[in-house]
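Only one protein chain is missing; all other protein chains are in place.
To keep things simple, chains are lettered A and B as they appear, and every chain counts its residues starting from 1.
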Amino acid sequence: MSLLTLACALTAPADIEDGAEAMTDTTAQTTQKSWLARAADSDLWYSFVRSPVTIVSTIVTILFFVSAIFANWIAPHNPFDLATISIMDASLPPAWMEGSDPRFWLGTDDQGRDIFSTIIFGARISLFVGFASVIFSMILGISLGLISGYVGGRLDAFIMRVADIQLSFPAILIALLIDGVARGVLPREMHQDLVFYVLIFAIGISGWVQYARTVRGSTLVEKNKEYVQAARVIGIGPLIILWRHVLPNVMGPVLVIATIHLAIAVITEATLSFLGVGVPPTTPSLGTLIRIGNDYLFSGEWWITIFPGIALVLLVLAINLLGDWLRDALNPKLR
Amino acid sequence: MKADVEHNSLLTIEGMRVEFPSRRGHVVAVERLDLSVEPGEILGVVGESGAGKSTIGNAVIGLLEPPGEMTEGTILLKGDRIDHLDDAAQRKIRGARIGMIFQDPLTSLDPLQTIERQLVDTIQRHLNLAEAEARSRAVDLLDQVGIPDPDVRIAQYPHQFSGGMRQRVVIALALCADPELVIADEPTTALDVSVQAQILDLMKALCRDRQVGMILITHDMGVISETADRVAVMYRGRVVETGTTQQIMSKPTHDYTKSLISAVPRPDKRLKRFPLVTYIEDAEERPEGLNLATHWLGKVREEHKLTGNLVELKDAHMRFITRHSLFPSRRLYLDAVKDVSFAIQPGEVFGLVGESGSGKSTIARMITGIYKPSGGSITFDGTDMTALQSRAAAAPFRRQMQMIFQDPFSSLNPRMRVEDIIEEPIHFHKMAYDQQEARQIMHDLLDVVGLGAQAARKFPHEFSGGQRQRISIARALATRPRFLVCDEPTSALDVSIQAQVLNLLKDLQSELNLTMLFISHDLPVIRQICDRVGVMRNGQLLEVAPTETLFTDPQHDYTKHLLKLMPKFRGFRMPELEA
Partner (left out) sequence: MLTFIAKRLVQSILVMLTVALIAFSLFRYVGDPINNMVGQDTTLEERIELKERLGLNDSFFVQFGRFVVNSAQGNFGFSYQHRRPVSDLIAERLPATLELSIVSAFLAMAIGIPMGVYTAIRRNSWLSHSFMTLSLVGISLPTFLIGILLILLFGVVLRWLPTFGRGDVVQLGWWSTGMLTASGLKSLIMPSITLALFQMTLIMRLVRSEMLEVLRTDFVKFARARGLAERYVNFVVALKNTMVPVITITGLQLGSIIAFAIITESVFQWPGMGLLFIQAVGNVDIPIMAAYLVLIAFFFVVINLIVDMLYVVVDPRLRVDSAGGH
């Protein structure tokens, strides 16, 4: 959903290294092209429509987002409505296999819940947690990166040292630790209530370093550019300079990281849930579903775990492909 | 047809056409190009950016950047066709028969291998020599390109050499296998004037002694006039004129060549205006006769009549820490500006000249408040700027001094529209009552700098370098400053564009009675534009004198040295333009 608008927004004033070329075809025309026309004419759109893989992954991503938002209307069953679940329907195979029930296209799990519906609701939770953690990481990382790069000195050294130390621990370990601490600190019932926030905080805090490092690097480059110095000569203060001048110019790489980070956050959430420290089975995410199904792998009921697994890989792969394309398309050196 | 003649030439290019396919159709970088080089001859290829000069060199050596492709024409080296050879055959020619020298010596050498390794490997690749023989040849080569103690220094790594020395190593590498032809692509552009002269002399001597033919690609008329035997002038992918250097410099026939040569600032005489070049696009003239009585820019500034100096530096000092350490004794400092004192009077153009690293740009940044001086005082209109504590206290003074920067590609925020760029200072200093007035002022400013109001809605990348510099000037004028600091405002521009921008600055200076600090490494430009000049070296101000006095009667040895190195470019003049 938002990725497309995002991609278009990016194109507006694309950095073109070679000004001369751009000049020749624009100086003559006096009429102003509309925003949309310029987006359609941009290099980003050009590379987008010429990459079938990217188009397909965009469609897949949009489908996931749409079904996540409208899960209540799209899913054929409500897997959390105890009234409609019957233990009689438990462990039914997918519709094309013997002994199946046509009501359950991808079969049912051990409690008789429709797998297809649980996947839709599970993807919703996975995406929600992933998205929220990305936003959290992004805000934290961008702020610290901007400050670090622009202010420099001891503060910069301190922030970057913290980042280095954190980088020595993989995200999954940090998330596990935070979850463990939360369990230790919070009373049991409260932990149940707060589990989503703990999860978002845990995944989010483990991801800020990438943003901070990238933003700091770009800020160091941008702050020495003459347009920032020009703003200082005018007398503009550092906060406005950061907000109006530096930030828009460092957002390109940030969006690439955010896209790829969304994929990583979804995987991290799934992994935590799979390890049993993430989302509780009462509101299962894709990872929880895989964990539940894993217990039935040896008794031959593979669909309980494999279909959520396929859904997870499809979602993550689509986002990764999108991020990969975005990175190449935004990198002027590769053009 | 004329086969006999051709075979005598070292290199013959006929009908070359190079295209770069892109999504908006093929870009033709070079077309219908004919050139020839004789043994021992230096052929200068001159042109402005985008003329296709570098493409020629890359095509000859078979290293066009993909997707570039030579689609027509032939290249003959001593009668052998060398275009469209396969990779292996190309590689036998590269280095062995054709050597290449790149622009930036700092990035041309492999940082992880010793000079010896790089030389010996290149020699052994082309010549059948044992390790020891190859090494002694390498030492010889280093000796010939003027590296002292070649025996010792050969074992060193590139980072242990200075820029000029590295370029000598690069030349030695290009000469490893005694090539018949050397292509030098802007070989001295990245070097300081004094080093530049040495490298050019070295290349001249090598060509003469070894009977090597050379293609010298450059944008610099001065370099060409001092080094080349013959010149080919390029414009938009074509050679518009060829001839001996003498002939091209004194009696050019093509209009473009005339424009190009006459646009080079004269070192020997001060003119009222720079000769304006008509042949080149981008030469929109600004509206004549700006009526300052009615114009917004002419509005009285809230300034009291000034008696003394407008800007005064007293023992201004700037020290940077280059290595941080907990222990003060282990910290390293760089004193970029050492106790410099000078004063600028109202209405004058004060020039600062010096080589890179002399501290002249640092002074500009100290005056405009980008750097805080570590010692001394800077006074503006009687107020000590260094004593002002807050940004708010400094704001009224910031408004009165503005700056124009060197690099037109980084001095404008790429994500802002031109209108927002120019209106930003107007809003910040509350120079307009409402948005409508701000817009009106912005349009006026665009007119004043010769861009026109239709530029307002565009983004910086839609403009050329010269046009961007005009936008920078408009932004600087937006606060109606009294004092303008110009830090190398034209050194990133082509010579023809430089003339336009300098004329604009000159006009504005006299119309608005601006006081200016003009910083440049280019002596002829300084001579054309400044009233008084200060000469800087290593952070020190060596001498200050009225411009004409400095050029005719320099006092300091370093000034004399700089003046001696100044290209004695006496080219074609258009008297009608020099009125």
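Following the convention adopted for this analysis, contacts are C-beta pairs under 8 Å (C-beta built on N, C-alpha and C of every residue); 3 or more make two chains touch, one makes a residue touch a chain.
This structure is a prediction, so every number in the text was calculated from the model and none was measured.
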| field | Sole contact to the chain not displayed, among B:Met16, B:Val45, B:Ala59 or B:Met100 | value | B:Met100
| query | Which one, B:Arg125, B:Arg210 or B:Arg391, makes contact with the chain that was left out? | reply | B:Arg125
| task | Tell me where the left-out chain touches subunit B, residue by residue. | result | 61, 63, 87, 91-96, 99-100, 102, 104, 107-114, 121-122, 125-126, 157, 159-160, 170, 173-174, 176-177
| field | subunit A, residues in touch with the chain not shown (by the definition above) | value | 161, 164-165, 167-170, 172-173, 176-177, 179-181, 183-185, 263, 267, 270-271, 274-277, 287, 290, 294, 297-298, 302, 305-306, 309, 312-313, 316-317, 320-321, 324, 333
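Please note the rule applied: only the chains that are shown with their structure count from here on.
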| query | If you look only at subunit A, which of its residues touch subunit B in the complex? | reply | 13-16, 19-23, 25-27, 30, 32, 43, 46, 225-227, 229-237, 245, 248-249
| message | Residue numbers of subunit B touching subunit A in their complex, please. | response | 23-24, 27, 49-50, 365, 368-370, 391, 394-395, 398-399, 401-403, 405-407, 409-416, 424-425, 428-429, 454, 457-465, 467-468, 472, 475, 479
